[in-house]
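Every protein chain but one is kept in place in this view of the complex.
And then chain A:
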Amino acid sequence: MLPRASRAALRRTGISRAATLSHGRRGFVQPSGADRASVMDVPSTYQGEAHFTPRSDMLGFKLEAPRREGSAKEKIRPIYLDMQATTPVDPRVLDAMLPYMTDQYGNPHSRTHAYGWEAEQAVEDARKHVADLIGADPKDIVFTSGATETNNMAIKGVARFHKEKKRHIITTQTVRSCKFLSKHSYSTNSQEHKCVLDSCRKLGEEGFDITYLPVQKNGIISLDELEAALRPDTSLVSIMTVNNETGVIQPMKEIGTLLRKHRGVYFHTDAAQAVGKIPVDVNEMNVDLMSISGHKLYGPKGIGAAYVRRRPRVRLEPILSGGGQERGLRSGTLPTALAVGIGEAARIAKQEMQRDHARISELSRRLIDGINSRVEHVVRNGDVNGYPGCVNLSFSYVEGESLLMALKDIALSSGSACTSASLEPSYVLRALGAAEDMAHSSLRFGLGRFTTEAEVDFVIKHIIRTVDRLREMSPLWEMVQEGIDINSIDWSQH
C-alpha cells in the first residue's frame, strides 16, 4: 500500500499522472511506455522509503508490480504495413466499447430491465452509424461475425431461397492462371476472397451452376461479358468492390445499373475493403446485399455487418436458426461491445474519410515514387486508379522469399498478384523449371490512417537496400546488367 499522503497526492495529480509516476520501484501501475514517462518528485508530505524495506517474508523477491513479459525496452516490433489483412483498433473505438465490457453488460435482447434497454440502445445507435456510412436505412443492417459470415449468408442464402426456379450464380474468376511454371500453370490472383469462392464451390456441389467471369488485364470486369453471362435463371451476381490484393475498384455503379435492368437478379458485393475507405452508397450502386467487416475499418475483429435490402425485399434463407434476432436472418445474442465498436468505427470513418483518403494517397505516391526513383524493374500490379492504400509492387530478378525475410522490420504480405502480363518471366525460366518467385516477387504494402511519413521513408530505404543486395547475388540480374538477352541463350545444352 502507498502511504496515505502520497495516495492523496496521486489523486490530486490525476490518473494520467499516476500512470507516469510509477517510473521506478515505487510503482504499482507499470505502464510499458515508462521510458517516455517523466519522473516526478515525491510530494513533500511523502514519508520515506521505510515502507518499501523488504521484510523477511519476501524471501528476496522484489517489491514490484508485475511486469509484462518482454516489455517495452527489449522488444522492437516491425512497422505494420498490412492494412488489408487487418487494421489496428482506433483508440476512440476502444473507448466507446469499454463501458460495455464493464458495467453495461446487459443482453440487448432483454426487454424487461434497464440493463437490456441500455444495451439495445447502444446496438441501435451503432446500427445507425453503420447504415449512415453506406447510405442505407438502419433497418437494413444485420450484424454478423464478419465479412466471411456475411458472404456465406448472402450467397448461400439467396441461392438456396430461390433454388426452385433459379440455379445460376455469377462471380468473378476464381483464379487467373499466370503461366509461370513449366509443369503446372501457377495460379494466383483470386479476384474474389476465398470465402466467396468457397461458398460458390459448395453451391456448385449442391447442383448450382456457377459462372466465374474473367477480368480484364487491369483487373476490372467487362460489363459486356457480365451481361452476356446473365441467364434467365440467374439469381445472384457477387462482385467484390475493392480487391484485397491489388486494390482494384470495380465500376459498381455501372454494374448495378446493368443488373437493375434484369429483374430477379440480386447483386451482392463484398465491400470489406471498401467501406470506410472510399465512398460507398448502396442506392447509388444499386446493390441488394453488401458485406462489411469491422476489423478492416479500425474496428474490432469478430463483428461485421450485412446490408440486406428491404425495398425491394431481398429474401434469403438464414444459415443460423434460433431466437430470430436480427430480422430472423442471424439468430444469436448480439455482442454489444463489438457492435458498439463497429458503430463507432463507422462513425469515425465517415467523419475522417476524406482526410484519410487524401493522406493515404499522398503517402502512397511518396512510396511509389520513392521506390521507383531508385529501383529499376518494378511494376505496380493492378489498376492505377485503384485504392491508394493498397500498393502491390513486383520486383523482377529478386526471390520473393528472400525479400520478405530480409525485410523483417516491416510487416508485409507478399502480394500473390500477377495481373501484369509484362512480368511473365521468359519461357527460358519456365524451361528451367524456375519457381515463380525466383523470377520476381510481389509485395503488398497496405497503408492506413495511422501510417506516418517516417514509416514510408523507412520502407523505401529498406526496400532499396534489400533489393540491391539481393540482385547483386542473382546471376540473372548480372546477365541483365551485361545486356545479355536471356531469351537468346540456348540453355538446353546444359
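Criterion: a residue touches a chain if its C-beta (ideal position, glycine included) is under 8 Å from a C-beta of that chain, and two chains touch if they have at least 3 such contacts; residues count from 1.
The rule is simple: contacts and distances are computed from a predicted model.
One chain of the complex is hidden; its UniProt record names it "Complex 1 LYR protein domain-containing protein", one of "General transcription factor IIH subunit 3", "DNA-directed RNA polymerases I and III subunit RPAC1", "Complex 1 LYR protein domain-containing protein" or "N(6)-L-threonylcarbamoyladenine synthase". Residue-level contact of chain A with the missing chain is found at 15-16, 19-20, 29, 31-33, 36-37, 72-73, 75-80, 88, 91-92, 94-95, 98, 355, 405-406, 408-410, 449-452, 454-455, 458, 473.
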